[in-house]
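Removed from the display is one protein chain of the complex; every other protein chain stays in position.
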């Protein structure tokens, strides 16, 4: 083994990074990885801005691109004692970007062993071609080197998009978005991939969201076909979903608080809806209405074919003072336990075997993988097992996921990897990490004589390439 | 390592299947496995039909034997899009068995990496002597080959029972079963093993079960010693338990909804009982009564010596339309989180240290292994740790189980493996899988110098052979 005597090689450049330590298993993993490492990227769920691609907007400086907007990164720096205004969070300008970059470089050792650390190291190596890791000593030089690169044409979004070999990239969009950027990209013959919108109606469903009543008012008036109240609301959502379908959308995504679904009588739903419009709804009312709307979203998916994805179980903005000072997505969204078996039942009772319905639950509660999600996906043709997501989209967590679901549900019921990222430059690193972990997991099954090597070569291609196409109807 | 160059060898024929990849650890595992691989099978909990053995009923065609009744198998095929009537579920005859078999063969790749896949591959190799895996191409030929074998005397139940080297096989029986088949087998000097009944009173305890009131009426009138109401009900259960004891039963099994136990006053219990007989009980009443009856079953176990086993935490028949069309045990029983610490307390307060009382909780919620089950079994002499069960009776899950419980409770507090199967032909495969996993786990502890190799050789025999005898009083 040459590793211990090869200290100068950057980890991100090591062809065996993230592969198993056992030499025999590693050999198998290498061979499996070779099948998929160069396949195009399919990214069916994420948060990249379509307008940036349509307009080929140049990226800003390194700190503004790589640090400030990535709450995976800022959170650990904050935990180490750096105030968020030093990271220019929430639009604050207390310091210059260079100073934020210095904080990041000083904090680089915090990221050892973390998912963010793997991605950043991989991006620095393979996207930006750096030959050294961040450090306090070289912070300024690194800033200048990256800044210069970011101003060059090769680092414009469209150039990187082509370099990254992205075949499909889904964005996440407001139901009233006109999807002009998506239309422009679709009409642009020179653009090398598909950029698809995703219908995300959370802000129109959750009573507690800022300006909920105003949003709903606008939704109904713009798309309700002249209907009013709850009926107009449902009609408007149906219409906007169809607009998304017409613009290439394949899925609708839901950040519901829990996984609860409910089949409510129209009168009851309408009464809740009006109560909320009067500003009188309680938190419990909001939960019931959201559960009702998850059921309605499934009903609409059965009708219009949009894949329904769900990301429940996160308490958003845990620290109110931080939210007030710096806004949402600032690192303090904290998971909690969510149950699916009873919660999804009303929806699955009615739509679980409906032709063409696809439902993908993503969870950050690992305990449900073997207990609830794999058994559900192992029976219902509509249920696909969402890939590990957020806090769990990291090597060990992915291995635990595969170990937890495979023995019950095999490989065919998975959604495939999603990167779910706003950090465009990290997309190749995330997909590469996922492919390495899949190779590592399968290599173990081969080495333990559970799966034949021939089948493992088929399975890894299925997992990486066919699974997301199948689950997301691509 | 010869594996990568030996592609023609079937995985099921590989002597190292399921053993660890690390060569040094695998050597240890091989040596440990050799101690136990040929030991007789002790199966203290399962669902084989005693009459089939008593009458040596020939097996039906391959699909009717191996596919249709095994909801481990049918569920994944269903999830892939095959309607249950294509699998002849629930007594339907929409297609011929050969067509069902074709569906199975086409679906064979779905089972890679699953527990069912391991068992089926192992059975095909070692029970049926097949030299190729199922495939769409060979489906018909395979059907004919298996069908011919199944009609031969060597594949009659009694012949296989002897081949399988089964020493003890427990069935699961209705409290009013006359146990004639068991008696016939016990009286038959030519039969090579013990077939024991198990007392399973769920249908007489759960208010919501079909025909609960009629069943209870019949129970009391047949075995209540002339007593009526709740007192007659308890007396009848005591009497029927004794009848089972007299016919060789060693355990009573309970598929309770949760693990809750309650010490109810007789008047309160009686009132609930009468409310249910009038058809007025709520779901909450049913839960309370079941908890009361779990306490009563423990009390009776202390008195009559039957080991009490519990299998809680499954929401049965999640999809009502499927249940209505195809009945129970059709693949949509879905686990949910269950807590044990508080729930078992009323029962353990009173009987936890009672002489001779044995209580074995089985769970499909992995989270309780280290948190609740191992600590309980590490103190109470009556509590044995149920083996991984259903969805968890697979290699990785078994390894997680051992890792979760051993550091707290050692090896002495385990129940030993149960196969819990209706699939008679899979019994050797399941026990062999378990023995391989135990060898793999222990080999790691030896390789990491946690347990001496000498002790590991003692422990594996204890786990495989002595533990089930000890826990189930065999």
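Order as written gives the chain letters A and B; numbering starts at 1 within each chain.
As a working rule, a residue touches a chain if its C-beta (ideal position, glycine included) is under 8 Å from a C-beta of that chain, and two chains touch if they have at least 3 such contacts.
Keep in mind that this is a model prediction, so the values were computed, not measured.
Only one of B:236, B:451 or B:464 touches the absent chain when the whole complex is considered: B:451. Across A:70, A:253, A:366 or A:438, the single residue that touches the chain missing here is A:366. Remark: the omitted chain is touched by one listed residue; of B:376, B:394 or B:439 this is B:376. Among A:160, A:236, A:344 or A:394, only A:394 touches the chain left out of the display.
Mapped onto chain A, the interface with the missing chain covers residues 1, 3-4, 7, 11, 14, 16-23, 75-76, 78-81, 109-115, 117-118, 315, 318-322, 331-337, 364-367, 391-392, 394-397, 400.
For chain B, the residues touching the chain absent from view are 20, 22, 24-25, 27-28, 337, 339, 341-342, 345, 348-349, 352-353, 367, 370-372, 374-381, 383, 403-404, 406-413, 444-455, 458-459.
By our rule, only the chains that are shown with their structure count from here on.
Between chain A and chain B the centroid-to-centroid distance comes to 39 Å (mean Cα coordinates, whole Å).
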